[in-house]
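Here it is, the structure in full.
Missing here: one protein chain of the complex. Every other protein chain is in place.
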Amino acid sequence: MSKAPPEIISLYTQDSSALTLKWLGKPLKPKEDYRLVRGRGTFVDDVQLPRMTYMAFLRSPYSHARIKRIDVSRAKSMPGVLLVWTGDDIKKRMRPLPQATPPPARNAIDYPLAVDKVRFQGEPVAMVVAESRYIAEDAVNQIDVDYEPLPAVVDAERALEPGAPLVHEEVGTNLIAHVHYKWGDVDYYFQHADLVVEAKFHYHRFTGAPLETNAVVADYDERADVMTIYCNNQAPMEWLPQLSAGLNMPYPKLRVVTRDIGGGFGTKLINYVYMILAALASKELKRPVKYMETRTENLQAAAHNAERTCTVSAAVRKDGTVLALRMRCVDDDGAYSRHEPAGMTVWAQVSTGMYKIRALENDYYAVFTNKCPSTSIRGFSRAPHLFMIERIMDRIARKLGMDPAEIRMKNLVGPEEMPYMTPSGGIYDSGNWPEGLRRALEAADYWGWRKRQEELRRQGRIIGVGVVVGSDSAGPNMAQVKMYNPGLPYTGGTEGALVQMTPDGKVRVILGSSPQGMGHETTAAQVVADVLDISYDDIYVQTGFDSFSSVYTMHSGTYGSRFAPIGLSAVYLAAARLKEKLAKMAAYLLKCPEGDVVIENGAARCAKDPQRSMELRRIARIAYGNVNELPPGMEPGLYSLAIFRPPFQNPDENRRANLALTYSYNVHVVVVEIDPETGMPKILSYTALEDSGRIVNPLIVDGQVHGAIAHGVAEALYEKYHYDEDGNLLNPTFVDYLAPTALEIPDMKVIHMETPSPFTPTGAKGMGEGGGTAVQAVISAVEDALAPLGGELGESHADPETILRILKGAARGKSEV
Amino acid sequence: MPQFKGSEVISAPRQAVWDFLTDPQRVGGCVPGLKSLQVVDSDHFNAEVQVGIGILRGTVKVKYEVVEKVPPERIAMRMDGSGVGSKALINATVELKEAQQGTQLDWVADVTVSGTLAGLGARYLNDIAFKTVSDIFKCTKEKLSK
Amino acid sequence: MRPAPFEYYAPTSLEEALRLLSEKEGAKLLAGGQSLLALMKLRLLAPTALIDLNRIRELRYIKEEDGWLLIGAMTIYDELEQSPLIRERYPALHEALYRLGDQQVRNRGTIGGSLAHADPSANLPPVMVALKAQMVAARAGGGRRVIQADEFFVDAFTTALEPDKEALVEVRLPPWPRGSGGAYMKLSKREIDFSIVEVAVQMTVGDDGGVKEARVVLGSVAPKPYRAVGAEEVLAGAKVDEGLAARAAEAGTRDLEPPSDVQASSWYRKEVSRVLVKRAILKAYARARGMEQ
Partner (left out) sequence: MSQELRHIRVKVNGQWYEADVEPRMLLVDLLRDVLGFTGVHIGCDTGHCGACTVIMDGRSVKSCMVLAVQADGSEIMTVEGMEKDGQLHPLQEAFWENHALQCGYCTPGQLMSAYFLLSRNPNPSEEEIRKAIEGNLCRCTGYVNIVKAIKAAALKMSSSKAG
């Protein structure tokens, strides 16, 4: 819309005076990697406890069926089988899982084991705990279930039609939530536009498929009445209410631990259902219970992304200025609301992309279907939002005969308008986006490729070039859930950290996050080293999360690209406060005016008289042991705890609010070649520009960019779930769910801009999810290749058959489909 | 949901064919790969069956149920198979017509497969289903033609 | 996922293995296990007993015998893929091996295991048919018979081997005269996948450039390897160029009715079959003429 008002800017602007910039930005070898290259990580399945037992599930072959009868007698009588439970056993032991949805969807009854009815293929129907994985699986095969199959609903739009089968009878409709916002005078712009461009797009279903599946070890200590849950959940504290309700135990009795986590990509947010079941079984058996999901279970039934179908219309001027947008979208959230429908409002504000679009109307519906429940897969929410805007930008460019790069350049928010406020109240913090686009085009030899494209086309070769801009809006303001359920007591976005200088002058750091390979131990150590100006090697960061020792809030965890903007800000604050305390102690011990104390290279000295200095480890020794030397009344010890709270606010009466703290920027330029006879696409060149503010560690930032591109390429060309009309998932293994190998993922060129964010003390912005930009870029390139033949792609996935059908159809002037 | 059709001409009077098809003991004996048969009543039996093509074999439990009888020309049956983490539901309808060489048997079957097998892209599953059903009636023909 | 229980035997001689096979009800032979163990883990298969052939040294060899290449059934893919002999004489087989599974699979999987498994989408069966390979089956008591590749593959996952009696012990590749060449092509989304469509072509070309003999065989388009006889007829006697290869491909795939699955529809399989057959013919022809390695 326009530059943000000064009072807002000053409200958000952070002090960063404690930085020395001696350790930030260095490509330091990641601390985590040392144990991991030696195979010495500790993943959940590596936790081995005495008297361990093993859990396995019988899962529903049907997507929708009534459970008539379950016979567990044979399974129960098998030697080595310790426990066999069905939904009824669970129902006796726990309340249904709390629902975050508005009424009537809130009436849905959700248990971790199906009760009376199954609602998606692969839903757990019965569980076995046995002396070994082998016996547990043997027993599962001895359980008999009588089902009465019911008609399934697998199409989100049909799910809303009258007479559609109901996923949850008690809800009375398949609608989970509906929101309708109008920001700015949409109608005016549509009335006064030179043209209106409209299209319908489908954002397809896939998953993150981390190489480590969901896993849990639950160990109930009867003596202490404490339940310890080793898990790989990405945000365990977000689910404390679910765990506590499920186990009927107070929070202080629940010890939730994460160590190394083998990837998450959002799929590991809703594995709390396994945590509850394992914990209940452990309480029953008084023995530790281990569960490790099989890959088939993981792909079939763990967590998919929500599908989205949108009709997008844009009000446009002849010169290519995009004035306003209208979107009507339907999200397919699957059988249960365990995380969604958050995605429909989360970052809804990036619906307008990186552009100066004046007005926006969003009309969103989220529905239940008989498919796997959905959650926030990498790129969550902004990916489908940005997909819609970037696809329509290409269509507009084609209509106007403009180059896709030009129309983007024309509409991008300019540096002079930063920080920029969007129609919905989002505040884009910083960046020179047009310059970034220019640099990316140059690095990719964009105009050169456009020429070659023409020449090669004359030789019968089909080349497509895609250029796309996007953002990894990061550090979510949870108040956005109020946009669909005003009653939810869940707002803001915070994180905690503890920085302690131990008596030997080393530093111990404890975080609230549960990283899955993002290098938090490394970047946190760099921030602490930078603030205290001590050696990176003297800093020890605790691996993973432990609710008995970590500093947490209910936002704690690793999702939404939040560690750099929020987690590292907490680390900065804790380190800065520790530095102040050290300075106070030093001033007294050195008899130096407090203002003159300088902390540098692991020592404190008096600016006026450099002779008067003292190593920090000596101060630390005094602070803990020789405390009579401390200033009278000063509290001993060098503990510093901080919880960072961005100045987020709740959506106002017009549902306007800033929903993320930082907005990193990326531009991807992709060149693809299509085999004219087979439709097989091949990526010839991939270039990405990233501006994620101050780079804490280039190794880690580049790694995140590579990973986000790989996921995007995979989703666009290889990974797609196929359900048949009965709700059978047709590709639940790596045989048919095509996770790409090193031979499919292209080499990629990554370049950077580095515009620090004024809204974080380190200047770092959240990044890593990539905002789905790679999906947009690849699809954009494929469509660019087909466009001269009149072909258009309506989906976020393009497989060779789809492409060949378009080529054939185009050749014959009609589609084969 | 794939649908299969087939027909046999059986050199036996219609009533004989009818009696055969409505006798669980006898029709059950015609289920290919039968390992065990347990008759519940005149309209129900449970069987353990070895199904598969080539190496893809597994034991499947089949529940057989007569859902409709119009003596002596029509019988509708439902076969509910479960095994190897999957379910196969076969709804078959048999029409019996007088023919000069005996009885004309026309059958139609709807087959729905769900579960692991459906998911493992076993695109030859339909062959199995088709063979299973048509074998039942081929067998009926043989037994009665003797 | 873990397999159901089974009895396990690891004989060290072929005779012992064959005896066990005939005696043990419901037993299966375990070769490389790269398909079998996966199916057992998914519990799609639960044999009562496994007879492991991996300790039978006598089944692992590559040797020449009056022009023929003899391959022991338990020879692993990697050894075959690395063999210069195969690379030079049977380029189609070399390409099929190079594009089979991944390195770990090639280090463990065996030619006999793959052929006896007879997966309709596997790389090797069409190549065997194209090369006119012979399969040697053995039974307890020393009985042996030779089965032509054309007859060996009966149906999906079904071979001419007598169940619970016979085992595939040797694969015999006939000599192809001077002026012969072959090619294997596979279309799949990921390199490691079973093919959507695959083609093996083997031909002999006279000095005049006319095709003396050609065999064109497709995989993944039918329950067993599909001989594109129509294509072979067009090729017979002809000098191959782009146009002729296209005509042969058209003729060879006209009657195809490929299956549909989650990766590709019947329509797509048929379309790309034509393309792959054309390309493979051109490549094989060039090789036969010594114009391309």
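Going by the order they are written in, the chains are A, B and C; count residues from 1 in each one.
Methods note: a contact is a pair of C-beta atoms (placed from the backbone, for glycine too) under 8 Å apart; a residue touches a chain by one contact, two chains touch by 3 or more.
All values derive from a computational prediction rather than experimental measurement.
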(message) Under the definition given at the start, what are the shown partners of the omitted chain?
(response) A, C
(request) Could you tell which one of A:186, A:209, A:440 or A:643 touches the chain left off the display? (result) A:209
(request) Tell me where the left-out chain touches chain C, residue by residue. (result) 1-8, 10, 33-34, 37-38, 41-42, 50, 52, 54, 78, 101-105, 107-108, 191-192
(message) Counting contacts across the full complex, list the positions on chain A that touch the omitted chain.
(response) 29-30, 32-41, 43, 45-46, 48, 78-80, 133-135, 138, 208-213, 260-263, 265, 292, 294-296, 516-519, 699-700, 702-704, 706-707, 709-711, 733-735, 739, 741-743, 745, 747-748
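Convention: only the chains that are shown with their structure count from here on.
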(message) Taking the mean of the CA coordinates per chain, how far is chain A from chain C in Å?
(response) 45
(request) Averaging only over C-alpha atoms, locate the centres of chain A and chain B and give their separation in whole Å. (result) 50
(message) By the touch rule stated above, which residues of chain A touch at least two different other chains?
(response) 141, 296, 730-731, 733, 735-736
(message) Quick check on chain B: which residues sit in contact with 2+ other chains?
(response) 85, 116, 120-121
(message) Using the touch definition from the top, list the residues of chain A that touch chain B in their complex.
(response) 61-63, 121, 141, 144, 147, 149, 296, 300, 724, 726, 728-733, 735-736
(request) Please give the residue numbers of chain A that touch chain C in the complex, ascending. (result) 133-134, 137-138, 141, 294, 296, 677-678, 680, 717-718, 722, 730-731, 733, 735-736, 738, 740-741, 743-744, 799-801, 804-805, 808, 816
(request) Going by the contact rule at the top, pick out the chain C residues touching chain A in the complex. (result) 1-2, 4-5, 42-43, 102, 187, 189-194, 262-265, 267-268, 271-272, 275
